[in-house]
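First the structure, then my questions, so here it is.
And now, chain A:
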Amino acid sequence: MDYPFDAIVVGAGGAGLWAALELAREGVNTAVLTKLYPTRSHTGTAQGGVCAALGNLEEDHWEWHMFDTVKGGDYLVDQDAAEVLAREAIETVIELEHMGLPFNRTPDGKIDQRKFGGHTSNYGEAAVRRSCFAADRTGHMILQTLYQQCIKHGVRFFDEYQVVDLLFEGGEPAKGGRAAGVVAYRVADGQLHTFRSKAVLLATGGFGRMFRITSNAHSLTGDGVALCYRHGIPLEDMEFFQFHPTGIVGIGILLSEAARGEGGTLLNDKGERFMERYAPKLMELAPRDMVSRAMYQEIRAGRGIGGKDYLYLDVRHLGRKVIEEKLPDITEFARIYEGVEPLTEPVPVQPTAHYAMGGIPTNVSAEVVRDEKNTVVPGLFAAGECACVSVHGANRLGTNSLVDLLVFGRRAGRQMARYAGTVERPGPIADATAPVHAQLEAIRSRESKGESVAKIRHELADVMMDNVGVYRDGRLLTAALAKVRELEERNGAVSIGDCGTVFNTDLLEANEMGYLLDLAEVTVVGALARTESRGAHSREDFPERNDARWLKHTLAYRGPKGPTLKYKPVSITRFEPKPRTY
Partner candidate 1 sequence: MNVDLRILRYDPERDQAPHWENYQLTVDPMDRVLDLLIKVKAEQDGSLSFRRSCGHGICGSDAMLINNRNRLACRIRVDQLGRKISVAPLPGLPVVKDVVVEMSGFFGKYRSVKPYLINEQPEPERERRQSPEDRARFDDTTKCILCAACTTSCPSFWARPEYVGPAAIVQAHRFIFDSRDEGAAERLEILSDEDGVWRCRTIFNCVEACPRGINITRAILEVSSAIVGRRG
Partner candidate 2 sequence: MLLLRYRGSEGMVAWAFHRISGIAIWLFVLLHVLDIYLAGGNPNVYDDILKFYASTPGRIMEVLLGAALLYHGLNGLRIMAMDFWPRLTAYHKQIWYANWVIFIGVGLPGAFVIMKPAFGW
């Protein structure tokens, strides 16, 4: 089938849904394609909250929020974007309330707010209550609310249509081509369809599945990011991957920072609140990269629980009321997945791969840019975790991802509507599905003698976790690069156990494996090149931040022999880089 539309949104997480909603409100003929049912998107798992300087409980200003974002990101943040983020956070949160989002309330009926890591008053003085929340289900409520509004506005959804290729008109983007649509694989019957469109938004989320211990969904395989990369668009700052301090041991399911925001503490084997040695002011509410590193150091010093590789998160002193009313879900998780009762026992935790700061480079209108000069790819947009605006720099602050979805999802929708009004719809493209068809058939037709995808996936997850995790060094990264390349080689010959057309997840997983490998390679290459420590990227062989050489964004282009790196400057408007202490 060939479907003509004026706008296409790939991905129905928070970013995609808000963009779709804006487009629907503007009357643009829009389709949302998603490989999952919209309500299954990963945005639904976000627990803690969404920050906006509403000042409902204490004095707060968007400038403070902007400062925290910049400092939290270790000054690699583009400050023009951070300003947009902090300012528009306020109106988007209010708009969400108007759409019906059931925020928790203060006694006088306003949106309730709580503390969150790295969010401070008066430029770093003390923790501030900025995170707006709905129990520990904020992401769930955002996803539901936006989906509800999309239904109300009659947005057209193509559920379980997996986008497998991007279409361009007038050549590849590097040659000045414009976005012309996508090719999608219908999971239910294996048919390929082309969707032609003036504007295409990628909102496909993150790719934490390249790590062994991750809070990310099985479906987060970086599809949109990898497809851009394969079409010659560079990827920005991919070496920055956030590890969240409190994942469930072994499987990585997240216990939200909200637990610490409400007053939960981290303890080592001796029962010490070790964070007082690493961040005396903010303690457990220091930014995530710092807390994760502190945890690793404790573990290395043999102060992990029982000498093992995990520590304790303790919420017992918060009392039953706070735990059950404000942290119900994470209490459940501890019970189900660890068999631990948080009311009476401390919960074992360990850092878990959580969030990709890097991704598809965009400007503040969510338009994808393709080089150091920020040249726009006409008609191609990106928003959400897959994009890199960059508001998170080297390390994202808690809650800022949801803000990012709202602010830039909305901006993407508005900009797409404007753009769609100015251009003609691309014509049908001859053999649009041929390249992916060949690619998928190649996997499908391979005899079942080769290795399984699962094997490659496990090996990749192991090497990324062990060598490209919280702490890195040149030796580990070099070894990782060799391993990733070996896996890419082997992945070219994997075989699958399902040759059918109906709901063939084996085929799709094999295809997704290719995306993860591409992105892993870019991550390792970027990390190897960046000989400094900044935010989430911590090189033991280069422990200091080096602004003179490295205050710049990495851009990784796909080349015949792997990624080639270029760099672009960071936009600095208000806050000059300073050492980062909390």
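Keep in mind how these were chosen: all candidates are chains of the complex that A comes from, given by their letters.
Basically, a contact is a pair of C-beta atoms (placed from the backbone, for glycine too) under 8 Å apart; a residue touches a chain by one contact, two chains touch by 3 or more; residues count from 1.
What you are looking at is a predicted structure, and each value in this text was computed from that prediction instead of being measured.
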Chain A in this complex - touching candidate among 1 or 2: 1
Chain A residues within the candidate 1 interface of the complex: 36-37, 39-42, 44-45, 94, 97-100, 102-111, 134-135, 137, 140-141, 144, 148-149, 151-152, 159, 188, 217-219, 251, 253, 329, 332-333, 336-337, 339, 452-455, 496-498, 500-506
